[in-house]
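These notes are about the structure you will find just below.
Yeah, one chain of the complex is gone here, protein chain that is, but the others are all in their spots.
Chain nomenclature is as follows: A, B and C, assigned in order of appearance, with residue numbering initiated at 1 for each chain independently.
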Amino acid sequence: MTVAPERDEQELMAGFEATIERHDRIEPRDWMPEGYRRTVVRQVAQHAHSEIIGMQPEGNWITRAPSLRRKAILLAKVQDEAGHGLYLYSACETSGVSRDELTEMLIGGRQKYSSIFNYPTLTYADVGTIGWLVDGAAICNQVPLCRTSYGPYGRAMIRVCKEESFHQRQGYELLATMMRGTDEQRAMVQESVDRFWWPALMMFGPPDDDSPNTAQSMAWGIKRNTNDDLRQRMVDMTVPQAEALGVTLPDPELRWNEERQAHDFGTPDWDEFKDVISGNGPCNAQRLEHRRRAWEDGAWVREAATVFARRTEADREAAR
Amino acid sequence: MTVAPERDEQELMAGFEATIERHDRIEPRDWMPEGYRRTVVRQVAQHAHSEIIGMQPEGNWITRAPSLRRKAILLAKVQDEAGHGLYLYSACETSGVSRDELTEMLIGGRQKYSSIFNYPTLTYADVGTIGWLVDGAAICNQVPLCRTSYGPYGRAMIRVCKEESFHQRQGYELLATMMRGTDEQRAMVQESVDRFWWPALMMFGPPDDDSPNTAQSMAWGIKRNTNDDLRQRMVDMTVPQAEALGVTLPDPELRWNEERQAHDFGTPDWDEFKDVISGNGPCNAQRLEHRRRAWEDGAWVREAATVFARRTEADREAAR
Amino acid sequence: AHDLATYCLMLADDALVMSHRLSEWCSRAPDLEDDIALGNIALDLLGQARLLLARAAAADPSVVPVLPEGSPVPPEDALAFFRGDGELLNVRLVEGDNGDFGRTIARLLVFSAWRLALLEHLTPSRDHVLAAVAVKGVKEMTYHRDYAARWFVTLARGTDESRRRVVEGLTAIWPLHGELFVTQDVERRVADAGVGVAPDTVADEVDALLDQVLSAGGVERPSVSALAGVRGRTGRHGLHTEALSRLLAEMQVVARAHPTGAW
Partner (left out) sequence: AHDLATYCLMLADDALVMSHRLSEWCSRAPDLEDDIALGNIALDLLGQARLLLARAAAADPSVVPVLPEGSPVPPEDALAFFRGDGELLNVRLVEGDNGDFGRTIARLLVFSAWRLALLEHLTPSRDHVLAAVAVKGVKEMTYHRDYAARWFVTLARGTDESRRRVVEGLTAIWPLHGELFVTQDVERRVADAGVGVAPDTVADEVDALLDQVLSAGGVERPSVSALAGVRGRTGRHGLHTEALSRLLAEMQVVARAHPTGAW
């Protein structure tokens, strides 16, 4: 039974690579290299954490939404994010890591979430801008991930993407409505776009020549496009929408390049990006503290549910 | 030494009664009947608690004061109330009951405070109305108490009364300013007066024929006037001020009685009074909960101060 | 028509304020499932509030606050964002701080059992809009009540701490239970007209349901007195606790900063 394990492993690896080659899905029951498993779990967990932490910047405005219709839209959206978090944690659980463990890693600072949520939401326009630019960037990122090699992740992405594009349209529509409103409202939209444009472009991660993990993730079919590639797609997609809205994107270098058939654009502030990634963004501490407090404040409730379930189960056994 | 203690007690009692007779002060070091001591401590403690609980209804508006000048006035006033609480707790301490013990009695519901503070403050006009009517009633109550038989209490009252009349004028002045403002402001003042008029009259306690302790307290010189007497004084004092302000007091029976040379007025809702006194007023639970939380949240700070003082003292001893 | 509008405002304001409090749980619940559940309940109540505010405005346009000429703010928003706390007609039960999850569940249990009964009796209303709101609401409230009842029993029979907390929560909100069944003149009149429901008529069935849930949790009805009003005035008369004006300061701040804004 212990004969030639290396040989077995080689065969398994060949099977795995063939699956990747065929663009088929790797399923939880399939053999996979340890590095692949770790990378997948890390990426899906980060994505899940981003959905959960992402509830905060928008949630910040639920109680202050300026119309009941917008309040309903926003509440529903934030609940959708909680739902996305749920599917994604489930996708992780298929790889044997529980939601509780992942939450502990998040609040212990051992796993990350999207850098964008470390920026504050300062006006109601930010709710629209997050929908338009942040969900827009997320879609650019996620549409290719529907074809990611890890089955549970890819399937979760299909559902998530559908809802995200709905959210993106709602965000755009809020901004469009505000742009047809008062001068103050138009100024509010422009100010919000000024603040979020660069952080949204940074969502795709560092430039390709500074992104060490990209190659391996692409080889494994976990990632489907490079960071810069996606960033370019985002810019090209957004420019005409900004024109339609009547807002200016805060980049003096932004212009159409006929030759490349794409927009040239300026360089994000990568120092700020590194600062934010390493925990010093305007809201990192606040977001984690908020999450930690919710988790700790809820511990007695989760414990009560566990005890009650055990007791009910025991009663049922006894009644048999 | 143990000869004829009854005789001694009789002599002491005679001396005590003579002091009361002469309208002199009883001082903490003097002999006094146990009943007198208990009554004095209870009354001074209730008064102290009223100052401290009384910080809440007005404190509710400090962060929302509509002008910086009014914010400064209100902050200073509420701090004055804390100061009054301090003197009065000190007056109690001369009778051997510590501030901590009194606070525990308050938050344990074993000692009372003025019923008026169990009403909510719902608009900024209430800050003015509390100054005008509630501090006005307090002054009616307290001016005679400057001549109360218990020395430390009487002296505390002299200082308190001076500040209270200052507060009363400030309250009146706020209302007068608002009455010269917009229609909404005038309506706000009238609505506030409508709510506080009857509770303010109830501050003097139940009608004399339903006030069992009054006779003994007056005999001992702790109280100087009956409840109804003070209530009449309050009405007579307030009516011309209300006219000057331009507000209507919400009592259809209110009119000048030429014969009595005093105002006739309606009957407060004594059922509501009893309800509030017995703990069911609109804010009783809230006020006590607020005080309890502040006290409990501060426990670690008080303990740290005690430990630090002990440690510093020990270091000093050691250094000798 | 004014009676109908007032009655609609009462039902609307209960839902609006309760929805606001529940929405404060967003991103703070003990677990994701509860975050979603509380959010959905808040969303249902918000939906009920919108329909009822619109009905109030249609029944008597004079109840709608007047905004600057040309303001695009619809009546439901004018009513939600431009009335002061003295004009809101919700019962005081819904306006206090959430407290912990135990208190939130205790309040949701009492509120949803009560509102479910009201809406059930409202389904045959002669006002077709109200009847339709009630039919939709009954489904929603049934879910809310079951969610609250399930958690109430779980907490009451969970750990010592969870039991202590949910009992404390129930005791804290119980003084506001009585106010739910006091029938105002307006309510009596719309009930007599076959349009509304007099809350005193649902007291027995609500209490029977609550007793059932309490007893499933092994919890006694709190023996605390009702919270007094001021000269008999309570929530339905626009006389609220200090919590409501703070709640509205937050809820209305953006809308009021832009009285002619379009959202």
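Throughout what follows, a residue touches a chain if its C-beta (ideal position, glycine included) is under 8 Å from a C-beta of that chain, and two chains touch if they have at least 3 such contacts.
The structure displayed is predicted, hence computed values, not measured ones.
Engineer: In the complete complex, the chain left out here touches which of the visible ones?
Structural biologist: Result: the unshown chain touches A, B, C.
Engineer: Check each of A:213, A:257, A:286 or A:312 against the chain that is not shown and name the one that touches it.
Structural biologist: The missing chain is touched by A:286.
Engineer: In the complete assembly, which of B:38, B:159, B:180 or B:255 touches the absent chain?
Structural biologist: B:180
Engineer: So one chain is hidden, and I want to know which residue out of B:86, B:237 or B:254 touches that hidden chain in the complete assembly.
Structural biologist: B:86
Engineer: List every residue of chain A that touches the chain not included in the displayed model.
Structural biologist: The list for chain A reads 60, 64, 119-123, 191, 195, 198-199, 269, 272, 275-276, 278-283, 285-286.
Engineer: Take the complete complex as the reference. Which residues in chain C touch the chain that isn't displayed?
Structural biologist: Chain C touches the missing chain through residues 84, 246, 249-250, 253, 256-257.
Engineer: Hey, which chain B residues sit against the chain that's not shown?
Structural biologist: So the residues of chain B touching the missing chain come out as 52, 55-56, 59, 62-72, 75-76, 78-79, 82-83, 85-86, 89, 99, 124, 174, 177-178, 180-182, 184-185, 290-291, 293-294, 297-305, 307-308, 311.
In the analysis below, only the chains that are shown with their structure count from here on.
Engineer: To get from chain A to chain B along touching chains, fewest steps?
Structural biologist: The distance in steps between these two chains is 2.
Engineer: Report which interface contains more C-beta contacts, comparing A-C against B-C.
Structural biologist: A-C
Engineer: Approximately how many whole Å separate the CA-defined centres of chain A and chain B?
Structural biologist: Once rounded, the distance between the two centres reads 58 Å.
Engineer: With chain centres defined as C-alpha means, what is the inter-centre distance between chain B and chain C in Å?
Structural biologist: So the centre of chain B lies 37 Å away from the centre of chain C.
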